[in-house]
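With one protein chain withheld, the remaining protein chains of the complex are depicted in position.
Then we have chain A:
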């Protein structure tokens, strides 16, 4: 009885503390917002709502003495998504006009809070100018910020150092642009960490500097991928499938994406290619696209070719079909140009599987 009473009291006090924290946060928010709005007034970009904003801000000023302002109620109500704050926050409005997908940001933990607290002029603009200086086209900003809004947390000097590191490693301008646009997380990694990663790749696959740069440019995501997963994939390729060191490096440079595919899928595909289609390792290295294509797709197409009697992958003999063409293009392209048959036959064939 007594215990429960104490517990109740404790809970109440906790709640009260939480409430206090929330209200103070909200007040902060309100303060920031009013500031934003005043700043927005100065910028000529949003002009349609000017007089409106004036009125609102005047209202806010008037209500500063009052502890709780119930007039614009939405701003106080805690919400599950950013959409509730969009009409009041100029930062979010700017993000939308950039094309950033707020909906996918808020699904990740903590990012919604972070984005809401950003001030466009102060926290975002310098980063945009920085990215423009790196030669990244404005069309890619939306995708980059959607993927990684935490970029705004990094120090600008750090970012500059990281770009300079890439420059010092003789990545060309285009390569750097490609890396930054295709992997928005790259800039989050410290120079030391990126260096370690690049070192790992160079040592593991015995790559020359040129090949390493090619690999990093072709698939920048590989460099910053989960290390555990990378080790597992390398093990699968080397030990389970039995590619030797030379073949492995050729494979990885040609198709770095293989390292990011789940090892189980990779083994399944390899088994089908090697055992059922009968392609030797050398030929698989020649066209790594085979390993990157899903198993059912390979199976459908190979078995259809086999049915037509055209599954002949030996370049020494007649009627050779390059394995690369099997996985290229959509079904229609494959049937017309590789199998030289028609779609109805293919459909009928698939319905006997």
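The rule is simple: contacts are C-beta pairs under 8 Å (C-beta built on N, C-alpha and C of every residue); 3 or more make two chains touch, one makes a residue touch a chain; residues count from 1.
Throughout what follows, contacts and distances are computed from a predicted model.
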Task: Candidate names "Tubulin epsilon and delta complex 1", "Magnesium transporter", "Coatomer subunit zeta" or "Pseudouridine synthase II N-terminal domain-containing protein"; UniProt protein name, chain not shown - done: "Pseudouridine synthase II N-terminal domain-containing protein"
Task: Touch criterion as defined above, residue of A:87, A:137 or A:172 at the omitted chain - done: A:87
Task: Of A:100, A:131 or A:311, the residue in touch with the unshown chain - done: A:100
Task: Touch list for chain A against the chain that is not drawn - done: 48-49, 52, 81-87, 92-93, 95-96, 99-104, 296, 330-331, 347, 350-353
